[in-house]
Each structure stands twice: as C-alpha cells, then as structure tokens.
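Following: one structure in structure tokens, then a few remarks.
Missing here is one protein chain; the remaining ones are kept as they sit in the complex.
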Amino acid sequence: MFSKILVANRGEIAVRVIRACREMGIESIAVYSDVDRHALHVRYADYAYRIGPPQASESYLNIDKLLEIARMSGAEAIHPGYGFLAENPDFARRLKDEGIKLIGPPPEAMRVMGSKTLARQTVSAAGVPVVPGTKESIETEEEVLRVAREVGYPVMLKAAAGGGGKGLRLVNEESEMRSAIRMARSEAKSSFGDDSMYIEKYIERPRHIEIQVLADQQGNTIHLFERECSIQRRHQKVIEESPSVFVTDEIRKEMGAVAVAAAKAVDYEGAGTVEFLMDKEKNFYFLEMNTRLQVEHPVTEMVTGIDIVKEQIKIAAGEPLRFKQEEIKQVGHAIECRIYAEDPDKNFFPCPGLIETLRIPGGPGVRDDSGVFEGFEIPIHYDPMISKLVVWGKDRQEAILRMGRALSEYIITGVKTTVPFHIRVMNNRHFIEGDFDTNFIDQVFLKEEQERIPENSEVAIIVGAIEQFIREKSESLKSDEVREGEGISLWKSSFRPGFGRRF
Amino acid sequence: MFSKILVANRGEIAVRVIRACREMGIESIAVYSDVDRHALHVRYADYAYRIGPPQASESYLNIDKLLEIARMSGAEAIHPGYGFLAENPDFARRLKDEGIKLIGPPPEAMRVMGSKTLARQTVSAAGVPVVPGTKESIETEEEVLRVAREVGYPVMLKAAAGGGGKGLRLVNEESEMRSAIRMARSEAKSSFGDDSMYIEKYIERPRHIEIQVLADQQGNTIHLFERECSIQRRHQKVIEESPSVFVTDEIRKEMGAVAVAAAKAVDYEGAGTVEFLMDKEKNFYFLEMNTRLQVEHPVTEMVTGIDIVKEQIKIAAGEPLRFKQEEIKQVGHAIECRIYAEDPDKNFFPCPGLIETLRIPGGPGVRDDSGVFEGFEIPIHYDPMISKLVVWGKDRQEAILRMGRALSEYIITGVKTTVPFHIRVMNNRHFIEGDFDTNFIDQVFLKEEQERIPENSEVAIIVGAIEQFIREKSESLKSDEVREGEGISLWKSSFRPGFGRRF
Amino acid sequence: MNYYVSLEEKEVLVGVAEAGVAQFKIRIEDREIAVDAHKVERDAWSIVIDNRVYEADLVVSDDDIEVLIKGDMYPLRVLNEQKKALSRVSEAAEGGKQLIDAPMPGKVVKVLVMEGQEVEANQGVIIIEAMKMENEFKSRAAGKVKEVFVKEGDIVEGGERLLLIE
Partner (left out) sequence: MNYYVSLEEKEVLVGVAEAGVAQFKIRIEDREIAVDAHKVERDAWSIVIDNRVYEADLVVSDDDIEVLIKGDMYPLRVLNEQKKALSRVSEAAEGGKQLIDAPMPGKVVKVLVMEGQEVEANQGVIIIEAMKMENEFKSRAAGKVKEVFVKEGDIVEGGERLLLIE
C-alpha cells in the first residue's frame, strides 16, 4: 500500500480523497492555489504545497508544477479527483514516465474513451448498444432517406463538422426530410464551410442512467449498479439517485453486463462510469464512459456500502477486488443534491462570495460532503459547488422525505444557493412519482413553479418588517451613544469574546 | 398513524424525534423552558409551546403543564425521549387516563422494570440469568458463609438499606469474611440504623453489554443485537459500539433470546434495552432493563439499517413489526462518542457556556446527532451533552479510524469538550485491541495518558507565541487609531456584514 | 412604527410595536398578530405565531430584504413612512427608470438591444458570462432602452451598470 498520496484537486472532492487516506493510514499531500490556502482540503491534509496563482491553468492544471511537488514530497501516487487533470491522457502518460502511480485508468483507456467516435466504435464492437445511425457523412439525399428509415423516425440530422447547435435538425417524419436536409446543409455550409451530414436516431425525452464499474489490475471487473441522473439544469446533473425508479431488475442486470463489457473493451482499471441514455421503452444506448471518480459516487456508496475512493486506492496499489459481483447488493435508496452557490431564482446564476453562516444538517441517514466552512470565501475561479448533500432511506419515499427534512435544516447565508430549489424539487409531484426525464427541470418544473403560489408570504412580510424595525432601533441606539461620546468604549466592547455570535 | 406528536424533551433527543416525525409526515410539537427558546428542537418543530422556567422540575418534569399543552395542541401521542419523564410510571398512567398515547411501554412494565428487586424476580422467573446471590437479608454469619461458598468468591457484601457505597464490602476469600461482616454491619447500623446484609457475586472487571429489543402491540418481540458500552467515566457510558468484539455469535444469539424473554415477561411494548454485565468467561447477568429509547440507539441503527425512533412511533400507532428476527442482520461496525461540554483534563468537570465556533465533521459514514449550533448557549440546568458523533465502517478497524478522522475535524470553541478525550481513546492500544472493561477509563486509560508525552509541544509553543504577537500587534494598531480620533469610524466598520468571520 | 412592505406588485402597510422581549404586535390591514421573533443566528430568525414555528433566513441589502422560508424566497422592499414619502417623490421624478447592473464580475457576451429600442416586460436585453455560464438579463417592465453602457466583449465588475431602460 502507498504511504503518501498527492491529491491533485481542490474543494469537496479533495477533502473526500484526503478523508479516505486518513482512514487508511496513508499520508495525504494537498496542493493549493493562492486563494485556497484556507480551504478545508489544505487544513485536513498531512502536507500542503502551494501550486500557483488562482487561475486553474497556472495551478491545478499545471502538470510540470504538480510533478515537481510530487517528486519533492515523495508522493507514490496521485489522485486526480474529477475535473482538472482527471481525464487528461498526457498527464497520465507523464506520471507513468515518472514512475508515479496515477489512481485511475491507464493512459490508453483514457484516450480511447476520451474520443467520442473512437469510444463509440470500440464499445460497439464489444456489443454495447449505441445510438443507431451513421458516423460517416452521407452523400445523397436518397442515402439519407434510406438510413433514416432504417433507424426509424424521429432522427437527428447533424453536420459532421458541427457544434453549438448549428447544422442540427430534428426530423420527425419522412415528409419533412428533404427540406430539412437542404436547410441543414446550407446552414452547415455557411457555418463550417462543410456541408457533410450524418444521421442519428433522436432519443425523445431520454433518461440519464449510468453504471458504476470497478476493475482491478488482475482483470476482475464488476459493477455497482446504476445511478439515475436525469434531474439536470443546463445539461448538468444536479440531483442523482440510486437505484433508478425506471430500471427493472432485468434491465439493471443487462446494463451492468454491458457496462462491464465496455470497461473490458479498453482494459479498464480503477473506478469508472458508463453513461447511457434510456428511451421511454427502456432501450438504452451508450453515451460515454467517464474514466474517473464521478461527482455523484456517494449515492452508490450509500446503497452498496462500498467506499469507492478506498477501492480506487487499493486497486491502484495492486490489490485484487475483495468481492464478487454476486456479493454486491443494492440496499435502500440514496439521493444526492448538489448544493451550488447559484441563484435558482435567476436562472442558476453563479453567486460566489463569503459564507457568513453555515449550518449543516445532521441526524440519521444524512451525509454532507463539503469543501467549505463558515467564514470561507468561495473563489470565483472554480466550480461554485459548495457541497453534496446525500441521504439514505430504506426506500425512495423515505429518502425523499429525509432529503426534504435535511434541506430544511441547511442554513447558508452570505451567498445564494440551490438549497431552496432542491426543497421545491423534493415537493414536486412528478419528481415524487418518478415521472421525469432529462428535460424535466427546464421544461416542466420551472413552468410549474412559476404558477405555484408560495404559502408563507404573510410571515415573510412580518419578518421583513420586524427586521427593519430592529435595525432602525439599533441604528438609533448606536447614534445616540456615539453622540454621547461613548463610541470608543462601545467599539471596544465589540471585541469581547462571543460578540457577533449572540443576538 | 398519528398526525401530531408532542415531544416532551429537549436537546439532541428532541431533535432526533422531531426529525423522525418530519420524515414520516407527522407534525411535531416542541416544548421549551425559558432558556431553550433558541434551541434547535424548537426551531425544527412545527409547533412550540413554552413550558416554564429553566429548572427541570418546573418545566420538562411538569406533568400537569405537559398535559395541558398536549390537550391544547391536539397531540395524539407523546414521545418522552430519555431522562426526564421517560421512565415515570405516574406520567404513563396519567397519559393513559387522558387518552393520549405514550410512545413507550405500558405503565405496569415500566413500574416492574423500575424496581431493582421486582425486575430481578420477574426476569429470573422467566429464565434470565441474574447475578448470583440473595436478595433477602441474611441473618447469621454461618448462613452468609454458606451462600458465599455457593456463589463463589469474590462476593459483595451489601447493606440491604444501603446506598452511596456505604455498608459495601468486597470480600475476596472466605478468610476475610468474618471481619468484613462485622465492619459492614457496624457501618450499616450507624449509617442506616439497619444492619441487615445480603450477598451478591462480585463480577470482576465486567463488560457492559446490552440488547436492543422491539415489541409490537400484537405480541411480536424481536431484538436488534447487542451494543457494548464498557467505556465509561464515573459509571456513565461515553463510548458505545455495535457489535461487541467480545461477544461470539453463539452468545449473541443466547443474549438476544434472553432479552426477548425478559421483555415478554413484562408484556413489553415499544423499544427497550436489556442491560447485562459480562464477566471474563463471557457469563452474562441481567443488570436492568431501560424502558425507553437509549442515548446510544444510533449505533444499532447504523448496523441494522432500522430506524428505531420510527419503529417506536409505528408500534405506538398499533402497526405490527414489518420484519422477522431472521431478517435482521448486523452489517459492519458502528461506534458512538458522546461529546460533552466537559473538561476531560479536569476530571470531566462540566463546562457549559456559549458555543463560539462549531464545525461538525462530515463525509462518508459519519452521523452527528446534535442539539446545538454556533451561537447557542448551553444551559447550566440540564445534561451537558452537546452531541453524539456516530460512525459506521465495514469493520471495527475502519470504524475506529473513521471516528479518529471525524473527531479531528470537529471544532468546538467557547466551551471545553470531550472531543480530545475521544481522540486519545481512539489512539489507545487497549481500546483498538478490544481489551477493556467498565473500569478501563478510570483505572487504565487515565494512567497511561499521564505517562504519554504529547508530540506537538513545539508547534503549540509556536502557535501560542504567534497568537500573542498578533494580538499585541492588533491591540497596538487599535490604540493608535483611537488616539488619532478614528475610533468611531472603525467602530462603525465593525458592523459591516461579514465582520468577525474574516481573519 | 409603520412600514410599507412590497412583495412583487403588492404593497401592504405593516405596523410593528414591541410587546416585551422578542415579542411584537404586528398590524396588517385591520388584523393584529402577536409574534414571537428571535434572531437565532446571524441572518436567521425563529418565528412563532399562534404556536406555529417558522424559520426565516434573510439577505439584507438596505431596504431590500429577501426572506427565505421553507424553500421559498420572498423578495421584499421594506420602507418606513419617511422613506416611502421620499421614494414617491423620486419615482415621480425618475418616471419608472430601470437600471440593469451586473450581479457579479463577468464578460458581456451579447447585447440584445440597441439604444432607442422599445422592449417588452421580460424581454432579454443582455447576456453576461460568469464562471463559464451564460445568463440572460431581462427587462422588468416594458419601456425604451435609454442607454447601453457596455459593449460585447467587455469585462464588467460586480455592480457595474449595463443598461438603462425608461
């Protein structure tokens, strides 16, 4: 086993890895940019090294500097977390050359899965279902019509050189096809100077289901069942759960086997996630494989009892997996809500800033994975995630009620957060009934919310008036005292221990 | 199911019950004494009623007032928590007369188990092993010698009227007996005016093992395995765990069956705990039955996945247990540390006061059941427990390491706490090896600690010097500014939002 | 004291009087409400009305008080009588001017309107990128774009003026 691990990340995920190291008796090495010296991951580590200025490109993405620190500190392995360098094959290769173990897959697996087309080809060859269509450009309209008929309408017509929604056309039936091709081609031509098109089946209102896999260096590959991550805003996951209400036991088994096949196809090592889109008929299609620890890994940990980060470390150290597929059970239900410093009432606009009050929920079945503390200033340079609140319940109903309870206890002031948004989702009928897809937040929830009339406006008005009353009263008291020349003594009293904490 | 439950308690246990209510869709009613209006249990409840002045006798123990509030608020049931009125048969009877359901056992079960002698007789008749000896007073010295020989030395000679250690004699062998009887009798005579004595086998270095039971109104009684609570200071539990390292599967089964028999002997209902002493040969003897929720119930919840408080509520509402004995499994290992506002370096002297900083540990496998928050003043009128920190690990080793990790993250300033004490216990070789009994803290641990030389005295000295340096520097800055007549503006600036949180 | 509290379009007159430690008598229209209100944390109030418990978290910025209760945010404007009188005057003077400013540092991705253009209520007027996310700002009311202070590609500070709509 390693004796020292460098954690090449920040925020909650760095804290998560450092906690695992501490619980394994492994010393951890933190790195920090100039705005992160106070951050929890630094305070919880055994060693800490400054890595550079705030900008990620000069700090957490600086491979040379990381290698220098790794050498200097005697790190035997590096855990990259997620984001930053976690899926960078160059970094993986550099570490290999240096003889420092990356806690993650081999560079080649990372490279293949990092390329959409290569990944699709590779897993498809291993029998993994991919979204039907063509990957090469199609020349003639007749050919387009033939392929579209083959995969079945609706289809997406995509510019091969495309991106950013340009040259993209949803075609619902054959009668729309000819005009769609003309318009898409002309758009593609003018945008990219290339009018070649390809076709993919359009998955209507898909759900996002993913499978967690673990593969050791001995070639054992298992899966830890699925997570459903269909609750997204701006195509970013915000609520994840395991199991999925939508997946049957039979499909669960099938998806697990397929995910293991995908991992084996690239000789995968460590923890990884195979993501699928699932249509209304529960057909599932390979989307991509994330070759790293996933943000939402805790929901899997809570239903399986397996510590994925510790397993990553053990696998990297060469230990074989200690459990077989059939020994792994999904027990109960887990939900994760990502708490961001964002204003949910203003289109989830980021709101970094100083956390003035922080009270974290507790009690049974509640886990908070956080990278912040009261008094911490959330830097503007990185992802504005504050914490991940995860709950476990004996079933989905208990988990939802518990999450609602935990969220109601969460107090964060100083910055706006997504806590209120999550409370409302937990109270939403569609969410409770499991009736949603990846468009739920943008297309259903936000509309329903606009029509809902909040219940406590009178109480809010009362509190607002009392707050103003008390503020004006204390202001006038203060100015009286200043007028009487007692300003200095009062000022001194503000340095009493406990001041500012009593109200 | 009930729609409204009154919680006749305060602190963490009231919070625990209110959380369960919220997660079941039941409205909760809190009561508070004058020093508890700010307390978390009030803030988390749906309704709150003032119950009286700070003294428990005039508030949380005031049966008349509680009944008045119960009637007024429309409470259908009362959860008494632990302590206060939880084991008061009069309270139970009054509630029965009023038609309000007590979430607990029937008054008669409470009465029988509340009397040491009655409890001993009743369970003994049901085949539960009790500490060998006599319960009636023995007249002659010859009789004493005969009984002592029967139960085997060492024995305790106890004054029947005794208490507070008076008239108590440990007799190691027969040769000491005659003089011991004379001395104990004369001490008893002068202390209590009654020299009748009885004999009990002395259990040397016992371990405290208890069994959690659940009994529904339909007569189904099951157990949720054992907890070990041998880590005590001043005969009060401070660390509890489940399972016990000392208990074998065979004995576990036996103890479970015996505990169920004890509960059935009094037609028990709800959650209860049968406590045993266990000697070095793993013989176990009935100590008492606690007819209420136990402080340390979370360790059982974490290894069985069963929410004991919710089960209590369901049982009280007349629902039958949904699981059979054979369906209940102990998975992994859980440890609880009770965090008290006490000075562990001064003989655990209570230190109530204002909590100035509070940072609660998080991450995988950590549960904090707390009744306080930053800015809360721990009242001097009640038990000084701040919180219960509970961890789960896949085995005892992981649980200990995780507890050490979690404790290292726990920051409480303003009051002294037992957090440092727990850190040291988690690092203690005997504790790690499972080699302890109820005398461990007082007789082994504290001695070993006195001899241990702390490692970081130089760092401490450096921090102390820097703290003093910075304080003197800021003092001198302040006095400079005051001298320059800027006191008032500086004083105003101290009311900026965020002041006092940045350093 | 009397306060004019407005929530979205509605405004109510609220009377506040102290009735003991942390006890208040509140008058709304012709109803009187007894309120037990404790500031339990920096920006958190614990409220008991008729034995019902509410927890309210506040974001206060002068007379704009956002109150968060059970997951719902109530953006209030609370003016005492003096300030209300002043605001009547200035509103009349400003004739419904609307200043759109940047809530945090970012980059102007696109200005969607031109000076002089008529805009409807809720029409998008500018897109700002911050922390890698784009956000469209909308006009609160119908009007005419009086001035555009920034151009595409500009880096703006938090609080910097973006547009003025009349």
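For reference, chains read A, B and C in written order, and residue numbers begin at 1 within each chain.
In this text, contacts are C-beta pairs under 8 Å (C-beta built on N, C-alpha and C of every residue); 3 or more make two chains touch, one makes a residue touch a chain.
Quantities reported herein were computed from a predicted structural model and do not represent experimental measurements.
K.L.:
Sort by label and list the shown chains the missing chain touches.
P.N.:
Every shown chain touched by the left-out chain: A, B.
K.L.:
Give the residue, chosen from B:118, B:170, B:245 or B:465, that touches the chain omitted from the document.
P.N.:
B:465
K.L.:
Please identify which residue in B:252, B:310, B:388 or B:424 touches the non-displayed chain.
P.N.:
B:424
K.L.:
What does the interface between chain A and the hidden chain look like in terms of residue numbers?
P.N.:
30, 37-38, 42-49, 73, 373-375
K.L.:
Using the touch rule from the top, list residues of chain B that touch the missing partner.
P.N.:
Interface with the chain not displayed, on the chain B side: 234, 343, 345-352, 356-357, 359, 380, 383-384, 407-408, 411, 413, 416, 419-424, 427, 454-472, 500, 503.
The definition used in the following text is that only the chains that are shown with their structure count from here on.
K.L.:
From the mean C-alpha coordinate of chain B to that of chain C, what's the distance rounded to whole Å?
P.N.:
Roughly 49 Å separates the two chain centres.
K.L.:
Roughly how far is chain A from chain B, centre to centre by C-alpha average, rounded to an integer in Å?
P.N.:
The answer is 39 Å.
K.L.:
I'd like to verify one number: the distance from the centre of chain A to the centre of chain C, where each centre is the average of its C-alpha atoms, in whole angstrom.
P.N.:
Those two chain centres are 32 Å apart.
K.L.:
Using the touch rule from the top of the page, what residues of chain C touch 2 or more other chains?
P.N.:
38, 40-42, 55
K.L.:
Could you list which residues of chain A touch at least two other chains?
P.N.:
If we look for residues of chain A contacting two or more partner chains, we find 356-357, 359, 408, 500, 503.
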